[in-house]
Structures are given as C-alpha cells and as structure tokens.
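All protein chains but one are shown at their positions in the complex.
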Amino acid sequence: MARILYFAWLRERMGRTEEVLPLPSGVETVGGLIALLQQRDAAGAGAFAHPAMVRAAVNQEFATPGTPLQDGDEVAFFPPVTGG
Amino acid sequence: MARILYFAWLRERMGRTEEVLPLPSGVETVGGLIALLQQRDAAGAGAFAHPAMVRAAVNQEFATPGTPLQDGDEVAFFPPVTGG
Amino acid sequence: MATVRVQTPAFDTGAELAALLAGRTDVGGIGCFVGVVRGTAGGQPILSMTLEHYPGMTERALTAIAAEAEARWELQGCTVIHRHGRLLPGEPIVLVLTASAHRQAALDATAFLIDWLKTRAPFWKHEEMAEGGPRWVEAHSGDDAAAARWDTMKL
Partner (left out) sequence: MATVRVQTPAFDTGAELAALLAGRTDVGGIGCFVGVVRGTAGGQPILSMTLEHYPGMTERALTAIAAEAEARWELQGCTVIHRHGRLLPGEPIVLVLTASAHRQAALDATAFLIDWLKTRAPFWKHEEMAEGGPRWVEAHSGDDAAAARWDTMKL
C-alpha cells in the first residue's frame, strides 16, 4: 500500500487530496506509479498529461521518476513550488 | 575666517571641539590649513603628526588635501569613519 | 538552533528580531527579508493570494534549508516563518532572519535562505484575479537560477 497526496492543480485535476493505493507488482518507482495513474482513469490521464510539469516527493523528500517505492511509502505529486 | 571642527581623537588631541580662524594669505587648501595647524602649537603638531590618518570635510562634504578653501567655509578634521 | 514556523496569522518581525538578540551580546548584525503579496500579477490586479502547502514536508524542508544556512555560515540564530492560507495584497508572506557576528554572513545567509526557500519549500500560490478566473502561479526560471547560484558557492 502507498499513501498518495496531491497538491495545487494536480489535486484539482485528480479531484482528491489523497488516496491509499495498493502498489501492484511491476510498480517499483515514482515513474511507474505515474504511468499507472495516467492509465487508470480520465482524471489521472489529465493530471499527468505532461509529466515534465509534475514534481514528486517520497516520504516528504523530493524524488525523481527513478526513485524506488516501497510498501508504506507516502508519495506526493505537485507542480513546481512557488512559495517565498 | 573659517570655522574648524574636530571629531573623535582629533578633538581630544586638539583639546577643543571647534574654533574660528582667520585664513592667512597663502593658506588656500585643506593641506595648507593642516600645515598651519601642525606648526601652530604642540596640540596641532600632535593631532596632525600623521596626516595620512586624518580625513577632512569642507562644508560637510568629504575633501582632500587639494580641496580649495574660501572665506566662510566650515572645515572638519576627523579619523576615518567607523559607523554602521 | 533555527526557529522554523508555518502558520496562518501574521508574524511580528520586531518581536522575532528581539528574540534573536535576547540575552546575548555576540551578535554584530541581523539580516532580514520579508516577502509581501503584490497587488498585481503580470500587470493584472489580484484580489487575494492563497498559499497551499504540504504539512509535514514543509516544516521538514524549511528546517533542512535553515540547517544548510547554518552549515555554510557562522550564524548565532536563524528564523524562518512562512504563512499559508488566504492573504491580501500588502500582507507579509514570509520572514527570514539571520544573526551573525559579521554583517556579510548575515546578509549572504538571508539571500541564500530566501532563494532556496523559493525552490525547495512545498508551497503553491493561487491567485484570485480581479478579472478572469483564479490561477495557479507558475514557477519562475529566474528563481531556479537564483537558487542555483548557491550550488557552486561557499561549498
């Protein structure tokens, strides 16, 4: 299982703030999870239509598509940050 | 006549905060005034013993030994500034 | 050592500054930056700005950024306070304060903190425009460049 959080326009396009998802075998990285969400439904296809515009964190640390995922991870997807 | 002000250790060595002095003919610059004060008395000789350590202003603008003096000028002598 | 807070209410810059100085006499200078909501975006008036953030990761990221500043410069104190929620034009968003024995360390650390914070803290700005719909603020390439300056400095 992974807890997945969405922020800013990714949250709007996904229509949810978070979800808990079993990680299917074969989904071993952030990039793999993005591919899964793209294919799952129209919301995922829209939210991840341009993966270059999406940033990710795993367990509250910035991650890349190659970052490995493990059972119990907290994964977040969001646009490039704009604080300060 | 020139009004002459002294600050910091120049004030202490001159033993005064200010004085009004007629500018003798021949004293036409800040450097000329320094030479006059050096020769005038022991206080002046001590205060201006190392002219490289002395800074000057004429009419409240930083000046150099070559800055010309005119009747009525306000001349100040002080060490390099240490504010901030 | 750093003070890091993420909060909705306004901060009191004078009080935070006094807290950095309280009871000590080894500070020679305090650098400070306050970010403020501008009333326009791309030339268009905005009504409000709402800051969304990632609770948990935000505090962790700000703490890591402050620790990096403390590793790079000799600081006697460091405060980072970032607001979230809905803010109006003219309201302060973020406060960075650094205390050091020497002014250059305080000034450099302040610039570093705001540059890194802009590219590494998980906040997202949403603007309510006077005309037209609301919009998410896009990240600046200039902010990436400003943050990248520090990659090759002081290491």
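For the reader, a short list of remarks on this structure follows.
Labels for the chains are A, B and C, by order of writing; each one numbers its residues from 1.
We take it that a residue touches a chain if its C-beta (ideal position, glycine included) is under 8 Å from a C-beta of that chain, and two chains touch if they have at least 3 such contacts.
Please read all numbers here as calculations on a predicted model, not as lab measurements.
Considering the whole complex, the hidden chain is in touch with B, C.
Considering the full assembly, C:A106 is the residue among C:L51, C:A106, C:A121 or C:A139 that touches the omitted chain. By the touch rule set out above, chain B reaches the unshown chain at residues 5, 7-9, 11, 57, 60-62, 76, 78-84. The missing chain lies against chain C, touching residues 12-15, 17, 21, 24-40, 89-90, 92, 101, 103-104, 106-107, 110-111, 114, 146.
Basically, only the chains that are shown with their structure count from here on.
Averaged C-alpha coordinates put the centre of chain A at 26 Å from the centre of chain C. Chain A and chain B, compared by their mean Cα positions, are separated by 73 Å. The multi-chain contact residues of chain C, meaning those touching 2 or more other chains, do not exist; every residue touches at most one other chain. Annotation for chain A: no residues touch two or more other chains.
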